[in-house]
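Here's a structure for you.
One chain of protein is taken out of this complex; the other chains stay put.
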Amino acid sequence: MKKTTYKTLIKKTFDEVCSLENNGDKASYIPELVKIDSNKFGVHITTVKSVKFGIGNYQEKFSIQSISKVFSLTLAYKILGEKLWNRVGVEPSGTAFNSLIQLEKDNGKPRNPFINSGAIVIADVLLSNLENPKEDLLDFIRNLSKNQDIQYNAKIAASEKSVSFRNIALCNLIKSLGNIENKPSDVLDFYFDICSLEATCEQLSELFIFLANNGSAMHNNSSIITKSQSKRINALMQTCGFYDESGEFAFKVGLPGKSGVGGGIIAIHPNKYAISVWSPKLNLKGNSYKGMLFLENFTTATTQSIF
Amino acid sequence: MKKTTYKTLIKKTFDEVCSLENNGDKASYIPELVKIDSNKFGVHITTVKSVKFGIGNYQEKFSIQSISKVFSLTLAYKILGEKLWNRVGVEPSGTAFNSLIQLEKDNGKPRNPFINSGAIVIADVLLSNLENPKEDLLDFIRNLSKNQDIQYNAKIAASEKSVSFRNIALCNLIKSLGNIENKPSDVLDFYFDICSLEATCEQLSELFIFLANNGSAMHNNSSIITKSQSKRINALMQTCGFYDESGEFAFKVGLPGKSGVGGGIIAIHPNKYAISVWSPKLNLKGNSYKGMLFLENFTTATTQSIF
Amino acid sequence: MKKTTYKTLIKKTFDEVCSLENNGDKASYIPELVKIDSNKFGVHITTVKSVKFGIGNYQEKFSIQSISKVFSLTLAYKILGEKLWNRVGVEPSGTAFNSLIQLEKDNGKPRNPFINSGAIVIADVLLSNLENPKEDLLDFIRNLSKNQDIQYNAKIAASEKSVSFRNIALCNLIKSLGNIENKPSDVLDFYFDICSLEATCEQLSELFIFLANNGSAMHNNSSIITKSQSKRINALMQTCGFYDESGEFAFKVGLPGKSGVGGGIIAIHPNKYAISVWSPKLNLKGNSYKGMLFLENFTTATTQSIF
Partner (left out) sequence: MKKTTYKTLIKKTFDEVCSLENNGDKASYIPELVKIDSNKFGVHITTVKSVKFGIGNYQEKFSIQSISKVFSLTLAYKILGEKLWNRVGVEPSGTAFNSLIQLEKDNGKPRNPFINSGAIVIADVLLSNLENPKEDLLDFIRNLSKNQDIQYNAKIAASEKSVSFRNIALCNLIKSLGNIENKPSDVLDFYFDICSLEATCEQLSELFIFLANNGSAMHNNSSIITKSQSKRINALMQTCGFYDESGEFAFKVGLPGKSGVGGGIIAIHPNKYAISVWSPKLNLKGNSYKGMLFLENFTTATTQSIF
């Protein structure tokens, strides 16, 4: 599609969704996130043909939360290669309800890297393999799109840490089952840092365009990960990116993607574009209410999905 | 790709996989399936540009088993439209281990139409909505590709029925939870008929090409289901088509597909082709050992997948 | 205690409980049971010193339902001895919620003989070991207390069978896991017969007095089972006799016992007495509301329990 077509369809879809009621609730369990204005709504697209277009609050930073799990996974995959899958699986997890029992049955190997247990194991992998984990990961992310502005938010990290009894439980359970190498408190501190990353919609679609570009950065065409690795991360986002709503997202939107409880969503159309959406109110499954609607309507309008 | 390219890559990949050890075991629980020659190996591709090419035992009939669940789903979806999803979900199921507990928690609504419980509910939907369910479904399938040769195999149906205590358990559990309308024994008889369908690799790729063709038959260009419905069935195959190995298949092959315990697999590259493979020995997750290998190597060779 | 003491305490407790609101609901899933008058309330005690005393509707027959599982267990234990425990366990089951998953994990061996799955396995054991299972079991029960009046109720059996999808599911699941020897439909028919047994409170306390008498019948002092077997059945009733309320019953009443969804309860004070209660309305856990109250108040009044 041409730039004008993308622009037109995004504008039209944005207006449609704006006019709808803003249902759902903001993530209530992280005190800092509750303070965000519920009416924020931004969208930005970056295409492999260098089209860039944003609308709404697309230049405002927000807490990308679990979306950052794709970055930590990408770096861990780059470092360990296929050996990574000895530590974490590639299968959808079924219901959250079963996550603890599943860890016990599978000897502490999480079903996939996008559920909390999996992302905690990925944080442990990075801790074991990086000199300065926190700085090195940030450098890696900033270099994805030459964007030095990306930052951790210490206040968000502290806010999540103060209420994170369940993540402490998860990390210690996995440790007891033998799949955490470092001290649980160190792993968790790093994990909370990762979750606290902030970006704008514009930055986010630029950071993610490498996954629509077969693993290569757009700004300098350097290979970040291999084409095969890039496809595989897309496959993982498709089957596991939306918690217990991953099937629904594949079904209705038809693109690989990842959501965060801050209300952000990134979606990838391989060989075409990366698109990001932000709207803080979440549906019952914990994904952005308006974000899901926007992407469903947008891919319907383009009549294009990977399926 | 051109016809010659497809042909070359299929031949090369077929030879590669032929030379490997034939690991795994045939499905042992259906007496009739044990009798099949383990060395059978066939492949056939049909493209939206009318390329057709087969190799090995691609013209020999085999028991397509769960692959037929896509046909019954397609007909039920065509009849009920989106209302169908009140009866069955669209989410991956996690482990088989949890299937019974999940049914209890979700009031008898199976996670998706491709696990046994879901396919049993689909059989119940067809029983309630068709005049002559067994004949009408067969007609529907035959008309997908104008192939009057497709048949149920009464011996296979009887063989499966004789040992199907677990499916009887599933169907009665769902009935007790209120999501089966007809008599369990009638639903199960129809379900076993559906599982007993036979086709060759050639026929299978022809029957499935409509899902690569946005829901329209190739032979007469008539719309079988809408473009949106076709995409959604592909999405479901992607996230749920390979039992507890669906993530792995998305990860390694990168195409929507469906396997059966008879050793068959169908995979769809939307807007490109439908490809079928048959090799009776199954891996530990119940999917064709050589079939999985062939498709992984084939999409690697083409360097194309939906991701 | 003397006869007059038992009589006084039973009368007093009966009057107390009569004056309370009759909470709970009758078992709704068996159509025939819904027709019973909710206000029925009867109690009868039989002691090892031949005290017999009843009050209220103690001479009216009711459906003893799961209480009969103690009879079938006793006969199966008498026949197979300790080998019986290869087929069924002796541990409390935790929540009903987990019953299906537990069967899968334990290869079809139910946790204990008093949950439905366990009683179905016991019915299968009797089918395999008795010439005329239905008649032989009835004879065995009648001879416990020389009471020829005990009968199956064919109407109740048929009523339960007509709605028993969950029991069909259980029996077929166990069959699929290898722990049912006979045809599931034969096992279930016998199981429904066993559940359909009827007795009065008076008859019930007479039938059960052998368990307070170290396994010997009172009327002719013949040994029905050994002292050790009798103690073990009491232990099983103590830990498993009240579904998910077994701990509560041990805690509040302090006697081994067994309840049925017909609203009956039998409790045993070893070396002292057997006491039966009947009141059709059930609490949320499926045990007689007034029956539980009566027994709690009665053992409190006697200040005696096995603890």
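Letters A, B and C mark the chains in the order given here, with residues in each chain numbered from 1 onward.
One rule holds for everything that comes next: a residue touches a chain if its C-beta (ideal position, glycine included) is under 8 Å from a C-beta of that chain, and two chains touch if they have at least 3 such contacts.
Just so it is clear, the model here is predicted, and its values are computed rather than measured.
In the entire assembly, the chain absent from the figure touches the shown chains A, C. Of the options C:Gly54, C:Pro184, C:Gly254 or C:Gly291, the residue whose C-beta touches the omitted chain is C:Gly254.
Touch with the chain that is not drawn comes from one residue among C:Arg87, C:Arg111 or C:Lys175, which is C:Arg111.
In the complete complex, the hidden chain is touched by one of A:Ile10, A:Leu173, A:Leu211 or A:Ile268, namely A:Leu173. When the missing chain is restored to the complex, the residue among C:Leu197, C:Met218 or C:Leu236 that touches it is C:Leu236. Where chain C meets the omitted chain, the residues involved are 89-95, 97-98, 102, 105, 111-112, 227-228, 230-232, 234-236, 238-240, 244-248, 250-252, 254, 256, 270, 300, 303, 305-307. Not every partner is drawn; the one left out touches chain A at residues 97-98, 100-101, 104, 165-166, 168-173, 175-176, 184.
As a working rule, only the chains that are shown with their structure count from here on.
With centres computed from CA atoms alone, B is the chain lying nearest the middle of all the protein shown. The mean-CA centres of chain B and chain C are about 48 angstrom from one another, to the nearest whole unit. Taking each chain's centre as the mean of its C-alpha atoms, chain A lies 32 Å from chain B. The residues of chain B that reach two or more other chains are 97-98, listed in rising order.
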